[in-house]
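Selected chains only, in their assembly positions.
Going in written order, the chains are labelled A, B and C, and every chain counts its residues from 1.
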Amino acid sequence: MTATPALPGLPDILLEPLVRQALLEDLGRAGDLTTDAIVPDGARAQARLVARAPGTIAGLGLATLAFRLIDPAITLTTEIADGHQAAGGAVLARLDGPARGILTAERVALNFLGHLSGIATITAGIVAQIAGTGTRVVCTRKTLPGLRVVQKYAVRAGGGANHRFGLDDAILIKDNHIALAGGVAEAFARARARAGHMVKIELEVDTLSQLETALGLGVDAVLLDNMDLPTLRQAVSMARGRALTEASGGITPDNAAAIAATGVDMISLGWLTHSVRALDVGLDI
Amino acid sequence: MTATPALPGLPDILLEPLVRQALLEDLGRAGDLTTDAIVPDGARAQARLVARAPGTIAGLGLATLAFRLIDPAITLTTEIADGHQAAGGAVLARLDGPARGILTAERVALNFLGHLSGIATITAGIVAQIAGTGTRVVCTRKTLPGLRVVQKYAVRAGGGANHRFGLDDAILIKDNHIALAGGVAEAFARARARAGHMVKIELEVDTLSQLETALGLGVDAVLLDNMDLPTLRQAVSMARGRALTEASGGITPDNAAAIAATGVDMISLGWLTHSVRALDVGLDI
Amino acid sequence: MTATPALPGLPDILLEPLVRQALLEDLGRAGDLTTDAIVPDGARAQARLVARAPGTIAGLGLATLAFRLIDPAITLTTEIADGHQAAGGAVLARLDGPARGILTAERVALNFLGHLSGIATITAGIVAQIAGTGTRVVCTRKTLPGLRVVQKYAVRAGGGANHRFGLDDAILIKDNHIALAGGVAEAFARARARAGHMVKIELEVDTLSQLETALGLGVDAVLLDNMDLPTLRQAVSMARGRALTEASGGITPDNAAAIAATGVDMISLGWLTHSVRALDVGLDI
């Protein structure tokens, strides 16, 4: 097995429960009936994790954990590090050890690896498209249940950055909050009073007039929701030096470069995590 | 709240841990800072879950659980049942209750609903494409970690059927197993000896000659891997009345109808669950 | 410690939670007061697990896990493998390591070993009684709560086979289902429509006329409930080549051979798992 921890910056005790849950989900009550019946107990195997299509890799550490949790005697040696681009056909890692364990853990390892590499690949693609603009690509809370921490890791592996991890690490005031507070100033004041000094406050605005109000209140960031390009350009100009700007809503690979060209600090994309096309990764023995 | 259990056929004690985990993932340690700061404790709200695009709905019961676990005082009334097609803009359900709870549970509820409806929608699409052929659409074990049971539910909601839920509910003998056993006959014999009488055995074959061997052994089903159309047609013909046939590998919306026209019993599609595009669902207050 | 995994075919991550739970149940909050008070910290001991009566052994791997979870410095070397017959007084395994850990884990290790060996012993007994008939001995879902997977393992260690592991890995249609569906044909049709292609369907029948109906529907297996020998013989004859046959109800060591002589494929016995007499196993230092 390779370095500790499995994913850079995330101690294994954070990730093992997730990998364990995935393995138990696949093993059910009775374990791997096919392998148990057919593969001799002492058989050994060498195998390769192979990218069947080009892409940016993420999640090799989770694959490592999956094999290790099934049998610590399996060794996995990576040929590439997370965050790097693999060519189609490239060997990502080599496995050696008990054949039973390799076959039993294979699907779970590939499910993690394909999904996270899918996220890293699309993130890297959009990052490349806006290269040179100074705009960051960020993900959202539109993640798949139970997978947020590893999905956000994959976004970073692809060159993106993370927005909030949850409801408790920053304040994001949206339309509904404002309506229920009776106004933006009141909403902000309540947030300011409640938040600890290490908690940032971002405010969602739809119009330039709302933006002006938000900037006057001293927010840390503004979410510029679904603005057309000219409005967005003006918003960015107004906010410069006063608050970070985040463009959100309706951003696609087609219009990302144009939006980034407005000088906005960030573009946030729900589909990086909620609509992921897996990278095709396989295991060859 | 509506009927018991939340998802038809799946008692709530199977699903509550999953929804609870998703909520805790979003709440973190400190809970919903924004709502806690801004929304008055006694405020009530009415809200609607709305499809922002047309699709087949799945997972309303998980949304229901999400709101109920945050605050049992929230009522959710569905306007459509899982497995039905919603038009773009259609109201899926109406919510009434404490505003705080509605806002706090919103994202988790939508994350489940959007993902499962995405699965149901694409499944329904492919089912429609092969309508009239008698071929079933089935999913695989290429699911997202932790979500298998609900993903497979969504496939059924979209009109598809389920392959194995895991490694322990049926035997599927693949190339690697055969190689490690030293031959297909030996592999099958070991499987037959190990399996209980309620466990089916399927065997993966790449060629017609392998197929003939498999049929001679008395397998319950054959997985016909990546065969071209003429070969597949012949394979189906050979297997008729002797074993169920499953076509697998490289099946896309473009070639599904042609493959189904061969008379194969099933087509299995990993991308129903590993590469899901979420249906856009929102909450309007 | 010996081979990986502790029980053949069952990865340790499936079993460790069970052994851990049993140890924690015995340790309570404060641990082993007696050993902590009396046995010096550095003391080492050699010990033997000994069968105090003859029987078929099952569960040495769980004993191994129990000692390892209390102290990884304890080594356990088996002298016999699961599934083999031990004479009264036979040494099953030898232990060496810290005396404290050996004494603390002793009772849990023995509780598993005695219970599973009791199951294996009675299973082996009934298997021996019907040797030569081609009939298999199978267990049921009448297991002790929390212990199903290891009880079913012990049945296999004793030479028996497993029926369903739970409600979700096969369909078994009983009287009550038929009554609530309004007839056997309707019940079967609904089951066939719902079940994935890898799920078998068995149907319980009380009479030969019901059997004829079931066979006509194409069930995979029939549960022949409480039939007398002549009826059973006729049922087996009718079903031959059309469905697997399982005799159930009222089967005892006394009548098992006669029932097997009818040519029925399986006899299923609830008492293999619900009414177990433990094999007397002890630890000698």
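Note that contacts are C-beta pairs under 8 Å (C-beta built on N, C-alpha and C of every residue); 3 or more make two chains touch, one makes a residue touch a chain.
It should be emphasised that the depicted structure is a prediction, and the values quoted were computed from it without experimental measurement.
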item	value
Complete-assembly copy number [criterion: all chains share one sequence; 3 shown]	6
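By our rule, only the chains that are shown with their structure count from here on.
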item	value
Chain A on chain C, rotation in degrees - Cα superposition, rounded to nearest 5	120
Farthest chain relative to chain C (centres taken as mean CA coordinates)	A
Chain B-chain C separation of Cα centroids, rounded to whole Å	32
Geometric centre distance via CA averages, chain C-chain A, whole Å	44
Chain A and chain B, separation of their C-alpha mean positions in angstrom	22
Contacts with two or more other chains, residues of chain A listed in rising order	27-33, 36, 104
Residue ranges of chain A touching chain C (in the complex, touch as defined)	20, 23-24, 27-33, 36, 41, 69-73, 98, 101, 104
Residue ranges of chain C touching chain A (in the complex, touch as defined)	3-5, 8-11, 13-14, 148-149, 152, 162, 165-166, 169
Footprint of chain C on chain B - complex, ascending	136, 138, 161-165, 168-170, 172, 196-200, 202, 220-221, 244, 246, 265-266
